[in-house]
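Before anything else, here's the structure in question.
The other protein chains are all here in position, but one chain of the complex has been omitted.
Note that the chains take the letters A and B in the order they are written out, and that residue 1 is the start of every chain.
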Amino acid sequence: MAEIVLDVKNLKVNFRNEGKEYTVVNNISFHIRKGETLGLVGESGCGKSITSLSIMGLVPSPPGRIVEGEIRYNGANLLALKEKDWNKIRGNEISMIFQEPMTSLTPVFTIGRQLDEVIRLHTNLSKKQAKARSIEMLKRVGISRAEQIYASYPHELSGGMRQRVMIAIGLACDPGLLIADEPTTALDVTIQAQILDLMKSLKAKTQTAILFITHDLGVVAEMCDRVMVMYAGEIVEEADVDALFHNPKHPYTRGLLQSIPKIEEKRRRLYSISGQVPAPGSIARGCRFRDRCPSVMERCAKEAPELFSIEEKHACRCWLHAE
Amino acid sequence: MAKPLLEVHNLKVHFPVKSSLFRRSRSFVKAVDDVSFEIFRGETLGLVGESGCGKSTTGRAILHLLKPTSGQVIFAGADLAALSGEELRKKRKDLQMVFQDPFASLNPRLTVEQILSEPLQAHHVGDPDERRQRIAEIMEVCGLSSSCLKRYAHEFSGGQRQRICIARALILKPQLIVADEPVSALDVSIQSQILNLLQDLQEEFGLTYLFISHDLGVVKHLCSRVGVMYLGRLAEIGSAEKIYARPLHPYTETLLSAIPVCDPRVKKERIILRGDVPSPVDPPQGCAFVTRCPKALDICRTERPALQKAAEDHYAACHLLR
Partner (left out) sequence: MNQQKSPSPFRVFLQKFLRQRFAVISLGLILCIIAVALLAPWLAPYDPYRPVTDQYAAKGIEAGRLTSASVKVEAVMSDGTIKRAKELGHLTLDSADRQIASARKAGENVIVNANGDGSTAILLSAGEAASRFKVIVSGEDNGQAYVSQLIADVQQHSLELGAEQTAKVKAVLTDGTELAGMNEIAAYVEKNAAMPAIKPAANDGFGNTRVTDDSHGLTFTSLEPDVVQVGSDGAIKAVGAGETAVKVSLDGVSTLIPLAVNQPLSKPIVTRLVPEELAIDLINRYKHQPPSGMHLFGTDHQNRDIFSRVLVGTRETLLIGFVSVSIGAAIGTFLGLLAGYYGRWLDALIMRCTDVLLAFPGILLAIAVIALLGPGIVNIIFAVAVFTVPIFIRIVRGSTLSVKQMTYVEAAKSIGVKDRVILMRHIFPGTLSIVMVYLTMRIGTAILIGASLSFLGLGGDITAPEWGAMLSAAKDNSRNLFHPTFFPGLAIVVTVLSFNLLGDGLRDALDPKLKD
């Protein structure tokens, strides 16, 4: 089996709001291997973005802080890094692409300048060499008029183009891990198709490990090898993509899959999960999903379930599937 | 056949692009470029398309929140453009809208009670007691508890706010509701709640919807008829079942194939379009889709296709139909 690139153990992140501290990421652990794409699925407020920011060391520090846990990249503990060491990691070993292509690129510099900046920051290439590499990257992400785009400004490009540029910047230094935080959510569906296609082909070529964060289960089915489902700061299910879609165990996962209106099926009333996501800190004991769970039991209110391993590579945080 | 509740004839909404201070505008953003359709009482017409296709503009033009550049909007027999300002204002009682962003469409300084009584006050419906009752009724129907009345909008989640918006739209018992991407900003688990609510309300009150969305799955679930828009024009319109089963327009085909399927075992054969959406300023002569269409003919570059009937309740604007 390929080696483990990213290993997260017992990560816990707290946020301070109006004097009180809330736990937004509660004790999650996972790993990603080389060449693997791990999907992180969840709805808004589940903590998936904070997880990715923690890996990059970008958690905004006055309100948030990493309380405990270990994040190891190729063995090195990232949480022990000082700020100046982070500069060698970000963009070089671990890259991130964001949701909003409109605001992720600096509007006052050309595309080429922004690409070159990343390359020259982490390699010893000269200006000319960096430019050549930038243009090569732009071609690799499917931009045919690479020289023209090299000289353009972000506002001159469409959303899809910008996201391609973001991917180019992310992959420019051949990182070991790429974190994609909802990269296609803001795009039209046809453009999304293009970008997903591109990412699949790049994945095949580069063997970069990808942490793919999204709320769209359809995208997960296409892109990911393994999936983790997060709810209210915890991982509630973890499985291979096939197992997750065809054999979901956790009531939340099942509810999600059922609530998506599918084109192939005939119209009837949609399944919906009752209630809403609990506010951080509002559930002190027991399972966090219990207020919305159709299969809730007495035990769920008293004790919080752990992540139980059901089969090999399939775990679920639910008393229904305890040993 | 009964007369349609809403008739849209050759609707155009063009925004001038100011080129210089004194010269009159030469170029226009053709947000809606000759769109016609009908909605009958009790049905749901879905309007789908990607960003920039003009569906939201169409919705606003129908409500006359934007002034159409040309074309007619006839609602319940009355031409809206012919009405005076005050008459139009009164007509709005029957034409309501639910907006996309539940966070921005509620005034953060008003309580729920104030938000819901505003429509009643604007149209002088009933006395304060009656109003209170109607508010209570509508809140129950929309799944909001009465404890919400004195609270402010910012305290509610996205789904609850959208319920408040729907309640606000419904409280006047309108005939037509234009819903502009009402669930796009919501989480998946909440989306289904709101969609179910919309369905229930339609059955209970006999409402008519114009449902605007970019999400084809949602539209198929809710709508009996669907219109597909591209670059301000209608590419295809007709019964939802027929269109989804057998799309005629190449764009519709592409759109349907682009949707990711929630099944990793299905390896979809996807039609990937080349290039980007052209700018709505000075769109291509001829068919708007010609720059990206995988099946483009020569005639597509020069002549704009008209909406043709392909089957019962199935129309498409494509030269390939011939």
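Going forward, a contact is a pair of C-beta atoms (placed from the backbone, for glycine too) under 8 Å apart; a residue touches a chain by one contact, two chains touch by 3 or more.
As the structure is a prediction and not an experimental result, all values here were calculated from the model.
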| item | value |
| --- | --- |
| Full-complex contact with the absent chain, from B:K3, B:K18 or B:K90 | B:K90 |
| Options B:E7, B:E43, B:E118 or B:D313, residue touching the unrepresented chain | B:E118 |
| Sole residue of B:E155, B:E203, B:D282 or B:E303 that reaches the chain not shown, by the stated touch rule | B:E155 |
| Those residues of chain B which, in the complete complex, touch the missing chain | 63, 65, 89-93, 95-97, 99-101, 104-110, 118-119, 121-123, 150-152, 155, 165, 168, 172 |
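The rule is simple: only the chains that are shown with their structure count from here on.
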| item | value |
| --- | --- |
| Touching residues (chain side chain B, partner chain A) in the complex | 50-51, 157-160, 187-193, 195-196, 199, 214, 216-218, 220-221, 244, 254-265, 268, 270, 272-273, 276-277 |
| For the chain A and chain B complex, residues of the former touching the latter | 43-44, 158-161, 188-194, 196-197, 215-219, 221-222, 241-242, 245-246, 255-257, 259-263, 267, 269-274, 276-277 |
